[in-house]
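One chain of protein is taken out of this complex; the other chains stay put.
Note that the chains take the letters A, B and C in the order they are written out, and that residue 1 is the start of every chain.
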Amino acid sequence: MALDDKHEAEGRVFKIVGTRPIRPDGIDKVTGRARFGADMSAPGMLVGLILRSPHAHARIRSINIAKAEALPGVKAVVTRADFGNVSDDDLRDILHNVMAHDKALYDGHAVAAVAATSTSAARQALKLIEVDYEVLPHVIDVDEAMQPDAPVLHEGRSDETVPAGMSANIMHRFEYGHGDVEAGLAAADEVIERSFKTAATHQGYIEPHACLASMGPDGQADLWCCTQGHYMVRNTCAGILGMEVSQLKVTASEIGGGFGGKTTVFLEPVALALARKSGRPVKMVMSREEVFRASGPTSSTSIDVKIGMKRDGTITAGWAELRYQGGAFPGSPVQFGAMSCFAAYDLANVQAIGWDVVANRPKQIAYRAPGAPMGAYAVESVVDELCGKLGLDRLEVRLKNASRDGTKAAYGPRFGRIGLTAVLEAAKAHPHYTAPLGPNQGRGVACGFWFNFGGDTCVSLNVNPDGTVGVSEGNPDIGGSRAAMTMMAAEELGIPYERVRTTIADTSALGQNDVTDGSRVTFAVGLATIKAARAAITIMCARAAKIWGIDADAVVWEDGHAKPAGPNAGKFPPMSLAEIAAVATNTGGPIAGHHEVNAEGAGVSFAAHLVDAEVDPETGAVKILRYTVFQDAGKAVHPAYVEGQFQGGAVQGIGWALNEEYIYGADGRLQNPGFLDYRIPVASDLPMIDTVIIEVANPGHPYGVRGVGETSIVPPLAAVANAVSAAAGVRLTELPMSPPKVLHAIDAARG
Amino acid sequence: MRYEAPRTLESAVSLLAGEPGSAQILAGGTDLLVRLRTGIGEPDLIVDIKRIDGISAITAENGGWRVGAAVSGAEMGEHDGLKADWPGVVEATELIGSTQIQGRATMAGNLCNASPAADSVPAMVAANAVARVIGPNGTREVAVGDIATGPGKTSLAKGEIVESIFLPARAARSGDAYLRFIPRTEMDIAVVGVGVSLTLDASGTCTAARVSLGAVAATVLLVEEAAATLIGSPVDEAALERLAAACSAAAKPIDDKRGTIEFRTKVAGVLAKRAATIALERAKG
Amino acid sequence: MTQIHVSTKINGDAVEFLCEPNETLLDVLRDRLDLTGAKEGCGTGDCGACSVTVDGRLVCSCLMLGAEAEGREVTTIEGMADGEVLHPLQQKFLEHAALQCGICTPGILVAAKALLERNPDPTETETRYWLAGNLCRCTGYDKVIRAVMDAAAQMRGA
Partner (left out) sequence: MVRVAIWGSLRAATGGRAEVEVEAANLRELLDRLAEAYPGIQPQIDRGVSVVIDGLVYNDSWFTPVRPDSEVVLLPRIVGG
C-alpha cells in the first residue's frame, strides 16, 4: 500500500469498535469462578515437585533416586535420563533448561522431579534424592562473562559471527546501521558518550506456572496449563517427549499474567514425563521462589552509547554497543535492543552492535518488547543529556529528528505509515509538558518503539441456529482479547456484542496458532476474526440469494442483514442474520466462516512518556508524581483495555527503573526470590497513569490496528531516569535507581 | 508437627516446656508461617496462644497501657487511648506489612521474632516498654531491648512466653515517633528505623529523651549519646544536627540486599532528625 | 501427621473439614473445599491474592493455619455476590476494566470490600495504602483505584 493511499477503515463509522463493553470473561473473574492454572484437579491426581540445584554452576556426577523411589506414596521419580535425545538445537536447549543434563547451569536449575500422593510425601522424597555435584566456578555479570578467562558454560556454541579469541560465553554478534558514524560524530557540535548498566528483572506475573498432565498407556495425553501459547506447549512437549503432536491435547487455562514469561515451557514436559512414568495425573505448581529462581527473567545489560548533536538539535550520528547476558542458554534479545534503540530517529549515520552472552543465571525469556527497554534507556538518556547541555527543548529535538513515513530506520527498512510525530505533537500540546515543577522535582521524557508481530493464526466462527455466534480462537487471553475479538466479529456481522461469544479453543480444535506474544493478538487474531466473519457473510448472502432466487453477487450485507444490492436485484425485505440462521438447515446446512493465515503486515508502534519525579536529596527516595503515556494504537478496538496496556507497561517500567532487580550473592545464588525483596510497584507507590491514545491506522489491518501491549514498557526506563536525573541534579547511569544508588550519586556530585 | 490451642497461660507454658522436640508459639503467625512455608525447620509443636483468656486485650494499667501478646496491629490502631498516648509505637506496629498482615501480626511477635529490622521494636525501646514474660519458673518483667540477643535469637528460656507488653504512663508534654526507610511506600522490610520519645518542660526544653535505631546492628540499639543531644535543648536545628551525627555514629550496619553501610549510616541520622521533629510536635500538643 | 477436625463457617455456611496441622487456610480452601477463588501468588503474605476475611478481619489465608479457623467465620470471594446480584465493587471492576488477567482480582475485591466496610468514603491515598498488600502486575492500579472509589461513591449514594 502506498503511503498516500486511504486506509479502508478511514471514514468508516464503527458501531462497536471503539466502545467499552464489559468483557465476556469478566463475571467469572470477579466471582472467583474463573479457572487458572492451579485451579484444576483430576481424580487420583499426584503432586509433582522439582529438585533444584543449589549451585550456580556444577557438574552432576551422579543422581541416586533409589531412596526417594522407595518412600511410601512416591509413584515416580524422573531425571534427565527419563527423557530421550533431541536433535534440534533449540528444543535441546529447552529440554536442558527444564531438566539439567551433565551440568547444573544456575541456582534453581531442575535436576530431578518426583510425583507423590501428597505434598508432604513429595517434599520428603526430594530430600532423599542424592545428587553428587562437582561445583564449578561461575559467572553472573555480563561484562565479566565476556572476559576471555571467564568460567565457560558451553564450549563450541559461539556462531560464525563471533570473532575468534573471544570468550566462549559469547554466542552471537549482531550489527545494524548505515552511513558513516565517525564522519557524523565529527560534524557534531557536542558528542556525549556514556556507559549504562541495567539489572535483570522479572515479568512478575502474579500467577506461578502450573499444569496438570495425564497420559494413558496408549500414549494419548492431556495437558492443562497456564501459558501464552498452548500450541507452542503442545509442539515443544511433543518434540521433547518424542510424541506425535496429535497425541497431545493441550487446553489453556485462564492465565494470570505472562508478559512474555509464559512463552516457553518449564513444568509441562516434566509433568508429562511423571504422568507417563506413574500412569496417574500429575499436577505441578511452582512456588514463588521457584518462579524467580527458575523461570525466565530478563537480560541484565551493559551498554555504551555515543551520540553527536549540532547546536540546532540535529543528531549527526548515533552509535551503541549492547551486551546482554541471556542466562544459561543462547538467545538473549540483544538483537532487538540493537535494532530498536535508534528507531525513533531519522539518522544518516548510525551503528548498533549487539553481543549475546551466556551466564550462570536462569535462561531469560521474553518480557514485553524483549530487549528494547534497555537499549532505549541508554539512547534516550544520552539524547536527554545532549538536549540539556545544548539548552534545547527535549520534545522539539525529538520532533526535529523524528522518524517519519518513509524514514530509513536504523535497523534497515523504510518505515511505512507511522505515528511518531503525531505522538510527539500530542505530548508537546499536553498540559503536563508545561506544568510547573517544585523543588527537587524533575521532568523526564523518552520515546519508545516496538516492531509488533503477526504470525500463524486460526479463527473459526459458527453461526448458531438462534442467530448467536461462536468464535473459536487459539490464543490465550492475557488482557481482554476475547472482548476485542467479540467486538470485531460483532462489528463485521452487524449484530450486538452480546450475541457473540468468543472461546479459546484447545489444540485439537484449530490449526496451528503462534504464541500470544509480539503484541500480535488484536492485530493477527483480529484480522482472522474479521476475515472469518466476512467468509460467513459470503455464505449468508448466498443463502439469501437462493431464497430470493437471485444471484449471490446481487446480495449485500448491511447492518446485520442480507439485502438486495440495488433496485435491479429485485425487491425483497432484508433478512437478518438470525432469520438466515433459522433456516440454515433448509438452505444447505450449518453456516460457518473460518480463516487461517500467517498474518503479515503488523504495524510498528511508537510511544512517548512524560513523567515527573521528586527526589528526597537526603535519602535518595524517588516519588513518581505524575505520568502520561502517549502511544499510537493504530485503532483502539476496546479503548479501556488499550489504556490498561499503556498503564500496565508504564508501571512495570517504573518498577524496572526504580527498584526491581535480581540480586546475586558471591556464591552465585539469587538472594531475593520473593515479592518481599523483589520489589514490584505497589498501589501506594504510584499516581494515576494518564493516557492519550493516538490512532494512525496500520495499513496492514482492515481496521488499522497496531499492537499495543509491548511498546508501553519501552520508554519508561529512560523517561524515569531522565526525570530522576533532572530532580537529583546528577546523571544516573545504572538501573535500578534504588535509593542507595541515588543518594550515593547525589553525595558524590556534591563532593 | 502438632498444633495446640490452649485456653490458659499455664497450659501453654506446660505444653511448651514439656515438648521434647522443638516448639514454636503462634500468635499472628505472619513470620512463623513464612518459615514453615520455606521449610526452614518445621517445629514439632505449635502452640497457638490466641485462645488464651485476656491475651487479646488492651488494658489501662497505672496510667499506661498493657497490650496482650495476641493483639494485632489493626486492633492497636483502632484503640484511641493507646494511640493518643503512644502514637509512635502504634504507627510503628501498623507499619509492619500490609493491611492483611495488620489483621494478624502482633507487637509481641514482632519482638520475639528478633529481627534487627523489626518496626515496632525501636518504637518500644524508645518508649521504655517492658515485656511480661511467663514461664515454668514464674513471671518476670524484662525491658523490651533485652529480649532479642541477635538476629532470630532471644533471651527467652524454654517454655517462656511474652504474655504482654507494658507501655508506661506518659508524662505531660511528651511525644514519640517512629520512622523507617523503605525503598517502596509499603510492603518492605526497614532498611533503617528510628524511634524517638521525648518530654519537654513548660518552657519547651527537652527534659527526657530516648532514641533507638533499627536495622543498623545485630539488635535494635538504644542510643544514649543521641538522647543526650536532645536533653537540655529546645530540640532546635542545632540539636537535631547533633542528634543526626550521633545516630550516624552509633549505626554499625552491614551491606546487604536491602542497603549499603554508607546509605544506612547516613539515613539513620536523617530519619532521627525527622522522627524527633514529629515527636517534638506531638509533645507540644 | 494426625489430621485435625475443624468446624467453621465459610460464606455463611457451616463447614467441617479435616486438615494436617501444617496446612494453611488457603490450602484447605483450595484443595479440600474446592474454593479456588483465593489464589496463591507467593505463599508468604507479600501479594494478597489469597485475601479472605476471618471474623471480619482482612487476612492472607496463606499466613493462617487451617486449624486456626476453628469456630471462626471466614468469607471468600465466592461469598461476595448475593446470588445473581454482583456486589457494587464487582460491577464497578467490570465497568472500569479494572482487571486484565484477573488473578489478583478476587484478593483485591475482598480487600476493597473490607476497606469500604470500615471507611465508606476513602481518599485515593487511603485506598492506595489499604490495597498496598495486593499486588497487581497488569493494570498499574489506575483503573483498580478508580473502580474502588466509584463503587464507594455508589454505595454511599445507595
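Keep this in mind: a contact is a pair of C-beta atoms (placed from the backbone, for glycine too) under 8 Å apart; a residue touches a chain by one contact, two chains touch by 3 or more.
Predicted model, so just to flag it, every value in this text is computed and none were measured.
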Displayed partners of the chain not shown (whole complex): A
Which residue, A:452, A:576, A:628 or A:738, contacts the hidden chain when the whole complex is considered? A:452
If the hidden chain were put back, which of A:178, A:310 or A:430 would touch it? A:178
Out of A:208, A:700 or A:740, point to the residue that touches the absent chain in the complete complex. A:700
One chain isn't shown here. Among A:260, A:617, A:668 or A:704, which residue touches it? A:260
For the chain left out of this view, which of A:196, A:415, A:548 or A:662 touches it? A:415
If you put the missing chain back, which residues of chain A would it touch? 159-161, 173-178, 203, 258-261, 263, 335-336, 339, 351, 353, 365-370, 411-416, 450-455, 517-520, 598, 600-602, 699-700, 707, 709-710
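Everything that follows uses one rule, which is that only the chains that are shown with their structure count from here on.
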How is the touch graph of the chains shaped: line, ring, star, complete or other? complete
Name the chain pair with more contacting C-beta pairs, choosing from A-B and B-C. B-C
Compute the distance, rounded to whole Å, between the mean C-alpha positions of chain A and chain B. 44
Residues in chain C with touches to at least two other chains are numbered 1, 22, 43-44, 46, 129, 131-134
Where chain B touches two or more other chains, by residue: 38, 185-187
Report the residues of chain C in contact with chain A in the complex, numbered from low to high. 1, 20, 22, 30-31, 34-44, 46-47, 49, 76-78, 80-81, 86, 90, 93-97, 99-106, 109, 124-125, 127-129, 131-146
What does chain C use to touch chain B in their complex? 1-2, 4, 21-22, 24, 43-46, 48, 51, 54, 57-60, 62-65, 67-68, 70, 111, 114-115, 129-134
How about chain A: which of its residues touch chain C in the complex? 20, 22-23, 25-36, 38-39, 41, 120, 203-208, 254-259, 285, 287-288, 478-480, 638, 640-641, 643-645, 647-652, 674-676, 680-684, 686, 688-689
